[in-house]
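In this view, the complex is presented without one of its protein chains, the others remaining in place.
What follows is chain A.
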Amino acid sequence: MPSSIYDPASLPDILPLYYLQKNYFQNREFSFTLKDDIYVRYQSFSTQSELEKEIQKMNPYKIDIGAVYNYRPSQHNTVKSGSFQALEKELVFDIDMTDYDDVRSCCSAADICPKCWTLMTIAVRILDRSLREDFGFQHLLWVYSGRRGVHCWVCDEAARKLSVAARSAVAEYLSLVKGGDDVMKKVVLTDPLHPFITESLSVVEQYFTQYALQDQEILSRKESMDKVLALQDFQNERKPENRWRHVKDRASAKKGQHFEKEIMLQYCYPRLDVNVSKGVNHLLKSPFSVHPKTGRISVPIDFEELDSFDPFAVPTISLICEELDRPRLGEEELEDSSSQVDSQGGQGDVTERRRTRDYKRTSLAKYVKYFDQFLDGLSASWKGELLRKSDLEKDF
């Protein structure tokens, strides 16, 4: 991209624009969860080092990132109620393995295993494709939550500025599995199939045989097979006559022609927590923070290596500490991995970031490298935008 190349001559033009952005970081909400589930919301910091110091002082068990507000979140009590408003936030998605409990036989609740992790792989593939191709977003960061799910941060400017209504429309467009425990059949397709559904199906098809038939054995054991068969509409009918009508319909392939597709989607299609995506002011766990239950670091997932991503191989806080201790002892204070958090959202202090970091000696190195690349892509598009704006201004 030619616009991303830095031209020293343009500095006087773009510096004012760059400094205009300084409120961005300062107005961003951070939330800490301290020991014993004490939530501290609406924290904000003037600088990166202030954030670092606060993290070291408070020792949060969990760190969440919220929206950018029109006032500093730490001062939200001092402004008139109602005038404190979230202006923008990355469009986020949260996919949690617990939501798949009715369709996985290997684990339940917070447990995961390599067998069911395929569900996350499928989810990432389907959503990534749609967000890029259908919605036209480019800057997608996929992050392992540290325990049983994945998060997606869509960082394009257009995504950050979406209204609540738009976010919920996107989330609903992406939701196919509907209904709670009372509903047996959670996917119902109608003709004609939307291209989005066809595309999603083709992703599921790549995994279905291995995942569902082999790993989850959905048609091997009696109880799981009964579950699949229960998805046939006629199970809900009481009268034998009506059941027979369904069988006939199926035979003439009028009503049930999407039957196998519906099963595939019910078993494999991503299940989104729509509420997380909807709210502009909703919090989401920060990338590179520690998951308090597993000790695993919330690392970004490289889409290129998605299929080989192993949640159990992710570095834990204990491993990182060990690695830091290993080569040179007591040289510097342990630098919490979460101090990289601040680079989120395009704010980055160049000199700070160029400092040689201890993380390079740890197994976090490759994840940070990937994250840096992601940020470079983001700032390139952002600088391009600034230049375009400044050009426009010169015209007038």
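Of note:
Following the convention adopted for this analysis, contacts are C-beta pairs under 8 Å (C-beta built on N, C-alpha and C of every residue); 3 or more make two chains touch, one makes a residue touch a chain; residues count from 1.
Throughout what follows, contacts and distances are computed from a predicted model.
Per UniProt, the protein behind the absent chain is "DNA primase large subunit"; the candidates were "General transcription and DNA repair factor IIH subunit TFB4", "UDENN domain-containing protein", "DNA primase large subunit" or "Chromatin accessibility complex protein 1".
The residue from A:124, A:170 or A:314 that touches the chain not shown here is A:170. Where chain A meets the missing chain, the touching residues are 133-137, 158, 162-163, 165-166, 168-170, 172-173, 179-180, 182-183, 194-197, 236.
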